[in-house]
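The complex is shown incomplete by one protein chain, all other protein chains being positioned as in the whole.
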Amino acid sequence: MVTYIVRRLVTAVLILLAASFLVYLLTAASGDPLQQYRQSSLPNKEQLIQQRIQLLNLNTPAPLRYFDWLGGAAGCLIPFAAECDLGKSIQGIEVTTLLARAMGQTIQLVTAATILAIIIGIALGIITALRQYSGLDYGVTFMAFLFFSLPIFWVAVLLKEYGAIGFNNFLNQPNIGLSAMGIIGLVAGFICYLVPKSGVKRKLIAAAIGFVAAVALCWYLDISGWFLTPGFGAIGVALMGVAAAYLVTVLTAGLRNRKALYSALITVGLGMIAYFAIQPLLDLATILMIIILGVGAVLVGVAVGYLMGGFDRRQSMNAAGLTAFLMGFVILLDRYMQEWPEYFNNSRIGGRPIATIGSSTPNLEGNFWIAGLDIFTHLLLPTIALMLISLASYSRYSRASMLEIMNQDYIRTARAKGLTERTVVMRHAFRNALIPLATLVAFDIGALIGGAIITEAVFAFSGMGQLFVDALNAVDPNPVMGVFLITGILAMTFNLVADLIYSVLDPRVRVKA
Amino acid sequence: MRFGRTSKAVGTAAIAALALSACASTEGGGGGDSTEGGSQASGGNTSVTVAEVNQFTSFNSNSATGNVDINGTIEYLTQWDFNYLTNDLELKRREEFGTYKKLSEDPLKIKYTINEGVVWSDGTPIDAGDLMLAWAVQSGHFDDAKTNDAGDVVSGTNYFSYAGSTSGLGLTDVPEIGDDGRSITMTYSKPYADWEIAFGVGLPAHVVAKGAGLKNEQALTDLLLSAPEGDPENPKKRPKLKKVANFWNTGFDTTTFPSNKGLTLSSGPYMVESMVPDRSMTLVRNPEYDWGPEPKIDEIVIRYIPESPSQVQALQNGEVDIIAPQASGDIKASLEQLSGFKMLTGQMLSFDHIDLKYGGVFKDVDVRKAFMNTIPRNQIVQSTIAQVIPDAKPRDSHVFDMGTPGYKASVKVNGSENWQEVDIQKAKELLNGRTPKVKIMYNADNPNRVDAYTLIAESAEKAGFNVVDGGLPGNKWGAALTAGGWDATIFGWISDGVGVTGVPQLYGCGSASNFTGFCDEKAQQAMDELIVTTDPQKQQELKITVDKRLFETGYGLPLFQSPGIIAYNDKLKGIEFMGNQTGVWWNFWEWEVAK
Partner (left out) sequence: MSTSAENENPDTATPEARGLSQGQLVRKRFFGHTAAVISMFVFAGIVILAFTSVGYAGIPGWYQWNYIETPPIQGRGEPTWELPFDFGQHPFGQDSVGRDMFAMTMRGAQLSLIVMFIIGALGGILGVIIGGVSGYFRGWVEAVLMRLTDTVIIIPLIILAAVLGTISQTMTGRGTIANAIFGGSDGVVLLGLFVGVIIWTGLARLVRGEFLSLREREFVDAARIAGASDRRIIFKHILPNAVGVIIVNTTLVMASAILLETALSFLGMGVQAPDVSLGSLISDNQQAFTTRPWLFWWPGLFIIAICLSINFIGDGLRDAFDPRQKKFRAKKAKDTRASSSAEAKA
């Protein structure tokens, strides 16, 4: 195992060297670094050109310049070496500084989108696999392919137009018209129509329920002025907690496991007490406190499950722990919503909360909650855009993987044993279906740090992709090489990690030393 | 056992409570208070947010690395100078800040004086020491480098990497410092046409002195006064001066708010208060400032938004108040649809033109004129800039910008009236049955140039020209400009709107920016005289001569001056269009938020 990793690492370094040499030459060949001055009518044009030639050392042939660069960069590859010199950009800024900042922006931009895309994509994939060739399957497949086919800057323009500008206009006069309610109801009804497995009658009933529920919800939100003063209230939190308890129990233990259900419900009760108890504490919240509270909530849930005991203690603990986590999340959301009017009316926001550009409102002052809401309103649109286009691959891959698993002999054995469908799906199929996805996820994370060039451009994030493209356009090799180095190393690392994970998860796969 | 578990739980709870209170936020008393503080901070104050394309990189916009438009904008906001340019392209003096006087015409002798009581934002007076440093930078007086043909320095040193021209102050000797310590007097070795814009104040000398490890500003002044002029034939090592130059060259480059406050010193109405790298920059009033007009806005925030459609949507969504997107018919139309916003359009000081090579297929002046006869200038204007400025007209002069007094005078006599309409018949006559092959080079990423090319190619082929599409991508065409391989090229020049020394730069024999090989005796004579002429009237006459010769020899045709768009939230007042690179900022002290 160790020899295997060492060997892989050594080849990785060699590959990086070869690829970086190529990339350096290509960058140097990609354009004219003096472009900016050619059209200039400045009297000192010649002088500026000379300055640029000296700055970029253009009279040295590119292959030799590469070794100059490599000399500085070599310091970065040796761990704990103090010297790490990736050179400077044309504007005279250290590439290491640029990279650190760009990486921060990119990570901020892609993290939420990636996590959501993975969770939702896998969930959709599993569900469509279980309902193969149903209306739901076709519907989801069509939507996934449709989103995948959309050019992202188009999605971005549409989202800004309707999701930000349109929605902000709506917030200034938050009245849902009758026709809008009808349309929302029909859409909800149609989605519900697809959900039941079979039977036109059941589908129609589901559609009717969906329609009525959606219209009623809209009507309530409308008359209660919810959009301006949102919040769940104690009742809402309790209802959502109970719903979460049932859902979690269904997925983890099955409703027949009463002990699990009761521990989940008890957790919801404790959560309600905590809801009132910690409100004053939350006024002083910091990120660390929220994390501690979250961990604490999960521990309490697990403890409740443990105390409830029963024939399968782990199921109760899982159910209660997960419920506690969701409950905590709902309380957190509720607290954010309480702060909404404050945020909404802040003079820097001016009643137009959803932002079209950047990652924060400049000079906005406020507590933890205001800052959190500001990040939320800025990341909302780019996250949706990125998520929509990456949903397709996750849902398709997990669907295929799940279908393959469901045909395995051991699934038939499990069914033959008389296990419930829930146990078969959740315990036997689902977990194994995730194994091949590990590779995909590992690759994607590696690639995403490289930047979502177009999303960054449209939403005015200056992340890795933007840095790369700008430097490439200016034929400025140092930042290009910096970005390449990071993405190259990440790709190599995640490649290795994916192989290792695979061998850990799937005992049939062995790495050869 | 049971008991033990409970006590454990209590213990854990107690520790948790401790931990939680330890990590609770300590600022403010609670959520409500601190947010109230936030809204108050901006509530009473007026704030304007402006979108800019590029990101700020340096407080020294005159160095080789810092020479980016946004850095120049910040300099315009924070550093006052002896004069500024209005949007009528008139040079206005800032008498409240400092004065300059022409002491004699021949030799040209100018005295610059800073007013008493004018200080940097740290309280240090602005004085002759600052002016001396500025002169040292802008004159290139100490440079003694020799370069070979490839541009490598073979001996000596270029000290300050000044991004402006040293051709003006390079003619001056070391200035004399006035007795009041606030003035210097320079003497030119020969008259210099653009003397009025040759000198600016620049960076605080006391900060540079400190950054270079000198004792104080006086030490720097003494150094500059005592150092001999650089002599490329006999270069000397001057380590102290080199240190000063190094700090001036790169010491002001930063993308984060510097720990050395000296870098941010202001002599103008605003000073930089905070910077968020890659995102925004905030300027507030300079408390020391009381010379010159008092600005009406308390705070200016600059946000970086590269994409024009994103700028429009950000304006529409209230995230920025002023934008200057790339002008196009669609941007204009989408801005017109919005309510609550105002839009200004105008012509920028940059113009697109088609130039013909003096040689190759265009060696024969008849072929040049035949080609010029096919250029549908009106149609090009209609399909490009008329979308933004409906009554736009083609530009009729190579040398003068539209709207200047010289433009009118020149158009009457320069011969441009011969090229107002397309005349295919005349072109055919001039060609006399020939079908010359013309390769037109242009930037294929610029939609206006693509449209211009499409229309020109279509029209020229009617007259019998065989047009070859030589369009190149945005990062390639510039190199091709010098490299050649084209017969005609469509591109643009950017003008400052002031000064005349740019003329020989573009049209002088063998000049670096003269790509067509234009070399005309009469024009060259006029230009040689132009750069040593300080009388504006005489300058104009000489420029007209050059303009006339350009048309007569079939240089090509000017097409149009590019349009510009500024859009702003209509709660603002006092915004006016400006066509040069200063743009909307030119009168920022007159901006106002309507109540």
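For clarity, chains are labelled A and B in written order, and residue numbers in each chain start from 1.
Everything that follows uses one rule, which is that a residue touches a chain if its C-beta (ideal position, glycine included) is under 8 Å from a C-beta of that chain, and two chains touch if they have at least 3 such contacts.
If you're wondering where the values come from, they're calculated on a predicted model, not measured in any experiment.
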{"item": "Which displayed chains the unshown chain touches", "value": "A, B"}
{"item": "Chain not shown: contacting residue from B:229, B:458 or B:535", "value": "B:458"}
{"item": "Candidate in contact with the missing chain, chosen from A:264, A:414 or A:492", "value": "A:492"}
{"item": "Of A:27, A:106, A:267 or A:383, the one touching the omitted chain in the full complex", "value": "A:27"}
{"item": "Missing-partner contacts on chain B, residue numbers", "value": "308-309, 328-331, 333-334, 337, 383-384, 387, 444-445, 447, 450-451, 453-455, 458, 468-476, 480"}
{"item": "Contact set of chain A toward the excluded chain (per top definition)", "value": "11-12, 14-16, 18-19, 22-23, 26-27, 29-31, 129-133, 138, 141-142, 145-146, 148-154, 157, 161, 197-198, 396, 400, 403-404, 406-407, 421, 450, 453-454, 457, 468-469, 472-473, 480, 484, 487-488, 491-492, 495"}
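FYI, only the chains that are shown with their structure count from here on.
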{"item": "Whole-Å gap between the CA centroids of chain A and chain B", "value": "41"}
{"item": "Chain B partner contacts - residues on chain A that touch it in the complex", "value": "30-32, 34-36, 38-55, 59, 90-93, 97, 101-102, 105, 157, 160-161, 164-165, 168, 281, 283-286, 288-289, 292-293, 296, 303, 339, 342-343, 345-348, 350, 352, 354-370, 457-460, 462, 473, 475"}
{"item": "Parts of chain B lying in touch with chain A, wherever the complex brings them together", "value": "9, 16, 19-20, 23-28, 30-32, 34-35, 37-39, 41-43, 47, 49, 55, 57-58, 64-68, 147, 150-153, 161-167, 250, 253, 255, 274, 276-280, 282, 299, 301, 303-307, 309-310, 313-314, 316-319, 474-476, 478-479, 481-482, 491-495, 501-502, 505-506, 512-513"}
